[in-house]
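What you see is the complex with one protein chain gone and the rest in place.
Chain IDs A, B and C follow the sequence of writing; residue 1 opens each chain.
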Amino acid sequence: MSEPKDFVAGISSDARKAPKRVVFVTRRTSAQVRSVDEEQVQTYPEGLLRAALAVELLVIALVLISVFFDAPLEGIANPTVTPNPAKAPWYFLGLQEMLHYFPPVVAGVLIPTLLVIALVVIPYFNINIEGGGLFLKNRRRNLNIFYAAAAGLSLFLWFFDVYVALIPTLIVTAFMLLAAFSSPHSPLRFRRYLAARPVSWWIMTWFLFELIVLTVVGTFFRGPGWSWVLPWRG
Amino acid sequence: MAEDNKSRTAEPEDEISRRAFFTKLGLGSIGLAAAGTMSFAYQYMSPNVLYEPSPVVNAGKVDRYSIDSVTLDPVSAIYLIRVQEGFFALTAICTHLGCMTAWKPELGMIACPCHGSRFNREGQKLAGPAPKPLPWLHTWLSDDGDIMVDRSTVIPAMQFLRI
Amino acid sequence: MPGRIDRYLDRMTHSRAWLSIFRSGNGPNTLHRSLAIQQSLFLHILPTKVRRRMLGLDATWYLGTLTLGTFLVLVITGVLLMFYYHPSVPQAYADMKDLRFVVSSGLFLRNLHRWSAHAMVFLAFAHMFRVFYRGAYRPPREFNWVIGVVLLLITLLLSYTGYLLPWDQLAFWAITVGSNISSAVPVVGAKFHFLMLGGNQVNANALLRFYVLHCVILPLAAVLFVAVHFWRIRKDGGLYVKQSEPARADATAAAAVSVAEPVAAADVLTGQP
Partner (left out) sequence: MQASNKIRLSWRALFRDPIRPFGVASLFLLMAFAIAPAKDHFSEWRHYQNAYLRLIHDRSDAGTLQRHFRPGIQQIWLPEAGVVDRCKTCHEGMAEAGLVDVKTQPFGKHPPIPHSLTEFGCVVCHRGQGVATTVAEAHDSTLAPEEPLLPARYMEASCGQCHHEALSGTPKLNQGRVMLARYGCVHCHTVKLPDGSTMMPSDEPPPLTHIAEKTSREWIYAWLKNPQSYSATATMPNFLLSDDDARDISAFLIANSAASGAAHAVLVAATATRTADPSAGASLYGESFCASCHATQNAAGDVVGGDLGPELTGIGTKVKPEWLRSWLRNPHEYAPGTSMPQYRWTDQQLDLLTGFLAAKSNSDFTANVHLDPATPEQIAHGRKLVAEYGCAVCHEIRGIRKPDNFAPELSRIGSKPLAQLVFTSGMNQTLPDYLAAKIQHPRDFGPGLRMPQYTFTSPQVDALSTALLSLTDRSFTMPQQWQVASPKRSNYQPAGHAGKLMADLNCQACHRMNGRGGDMAPDLSAEGSSVHRQWLNQFLANPNTLRPALIRRMPRFNLTDTERAELTDYIMTAYQIPGIDPDAVSDSGSSPALVEQGRQIFYSKYACQGCHMVDPKQDKGYVGPPLTTVGSRLTAAWIDAWLKNPQALRPGTIEPNRDMSDDDARALTAFLMAQKGSGKQEAKR
């Protein structure tokens, strides 16, 4: 993996044929194609049966949950009485936690918009497709960018007192540092694994970690007036 | 795995019948579940409570009605008629196509505005396309002395509520 | 007795009427089974054959299938719930009480709808992260990834619009807080907020709008995008399987379409294992 990969990925432009992924080899090596023969099975019944089985198990679980746990129903909507705290659905509680720290235009608009754009563009960047370890190629430059980005983000979060988001950021940063000083030849399997992670993996992991932490905090650790409460106390 | 392999290779007949059994079990269960869901849906779709006015109407005290009077209550769509023999109630809904009839005092008959059916005071058809006479409704006196009419119960004609 | 049932079933599945509906015919051979997929409107967006490795639990954890499963549950329970629901104030809340207390199994259906909705949001997120960590978003599947993101947004909107419909305190304030965020958008925010709620506050107009979005517009959009999503799976080369993962030990060498993928191919090209 230490060698740079000099190829371009793409798909054939012949619309009459079924699309096949091909690579255009840009370095002067002879192209060697290894054809892989795979066992194939009929979608019907093999695939559909498995799908049906999965759905059946899901429905059984949902039915049992529904029999034993009732959906919440509060008092009738009353515009004059705000419950404390007024919480959004759980999947928006991460956002609501952000709204606690930043003005709505940042937390409610900027962050979600950037998120959606980031998700959409993931497959359109070569860096994501090639997926080399972040610190293996252009190590010096990437390391500098990483230091700058991690410090900037942490300072920003610290400045706004967003400790809930800062702590996951620091943890991910710590793992990235570990990855930066590991290589594919490290003795530990875990370090070898970290060293091979590409940049998009790190960003997504950071996002997932933040999402889980913020949602859990918003769901369980926030009480009246969006104050910090411990769910196991009362 | 090992068992699986063994059963596959050693006893193909047995394996086939086992597969057939589980297929039948699965499809049969799903079939039953689907049938059960149908009956479930039927139960669900039949309302257990109704938000409809009660078929029993309180028509008030006896003295509100003078003898030989025909009183239409447009809300409950009934005629309350007091004659010498007593009281009786008729539906005001025409038996033809469900229009609201009206009492014509000058003619002494009940007339339907839609297709010209006419009935006499006892509900019998005099003219028009109505297929049946206006049905008599069950009437009785409540404990408080009010006249009660049950719009859902039809009684044979000429059964007066005698006071 | 079972034999007799078998005979009846056999006669039924070979009758003209049956064959006019299911044209594939029945039999254990490849032709019939391929036709069963190809001849069905609902199944023909699937390939007739799949690689065995795709069906393994490791490959997908069946997260996409499960998400679709919750969607189907939601459609069925949702349609049933609509029979007892008036999108008006305060009747909507009274309908919740009626579902709970007097409609046969009304409480169960509402529970099922609610929990399935939560499950669907969770599964859609899980599906997305799983696809990412598998690397299955990479070309040629990049557009399907984008459709997936759109479907995630539709899922969130479906859940969000449904949140208002019980017209209880939970609903009212979650929607009030949520909708006020949209007015923070520069320039168009206030107008959007106004249009979304049909007014300046969450009231009967908003309830009706959310109802229409929840029951008509968003489900139709979801069905459309789900169809495209499935179709693209097939057109983009089937479910993604990592080349580096071992093929099944007992895999027989069947003539298969060679599906190379960039990373694996690169490994081949550079002569590395």
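The working rule: a residue touches a chain if its C-beta (ideal position, glycine included) is under 8 Å from a C-beta of that chain, and two chains touch if they have at least 3 such contacts.
Everything numeric in this text was worked out from a predicted model, so none of it was measured.
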So which bits of chain B touch the chain we can't see? 1, 4, 18-19, 21-30, 32-33, 36-37, 40, 43, 48-51
In the complete complex, which positions of chain C touch the hidden chain? 55-58, 94, 97-98, 101-102, 104-105, 108, 169
Considering the entire assembly, which residues of chain A contact the chain that has been omitted? 46, 49-50, 52-53, 56-57, 59-60, 63-64, 66-67, 73-76, 78, 81, 83
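Please note the rule applied: only the chains that are shown with their structure count from here on.
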Let me have the rounded angstrom distance from the C-alpha centre of chain A over to the C-alpha centre of chain C, please. 20
With chain centres taken as the means of their Cα atoms, state the distance from chain B to chain C in Å. 43
Between chain A and chain B, tell me the centre distance in angstrom, where each centre is the average of that chain's C-alpha atoms. 60
In chain A, the residues touching two or more other chains are none
Mind pulling the residue numbers of chain C that touch at least two other chains? none
Mind pulling up the chain A residues that touch chain C in the complex? 1, 3, 5, 7, 9-11, 19-23, 25, 29, 31-48, 50-51, 54-55, 58-59, 62-63, 65-67, 69-79, 81-83, 86-92, 95-96, 99, 103-105, 108-109, 116, 119-120, 122-124, 128-131, 201, 204, 208
Chain C-touching residues of chain B, taken from the complex the two chains share: 24, 40-41, 43-49
If you look only at chain C, which of its residues touch chain A in the complex? 30, 33-34, 36-37, 43, 46-55, 62, 65-66, 68-70, 72-73, 89-90, 93, 96-97, 100, 107-108, 110-116, 118-119, 121-122, 125, 128-129, 132-133, 135, 137-142, 145-146, 149, 153, 156, 159-160, 163, 166-174, 176-178, 180-186, 189, 201-202, 235-237, 243, 247-248, 251-256, 258-263, 265-266, 268-272
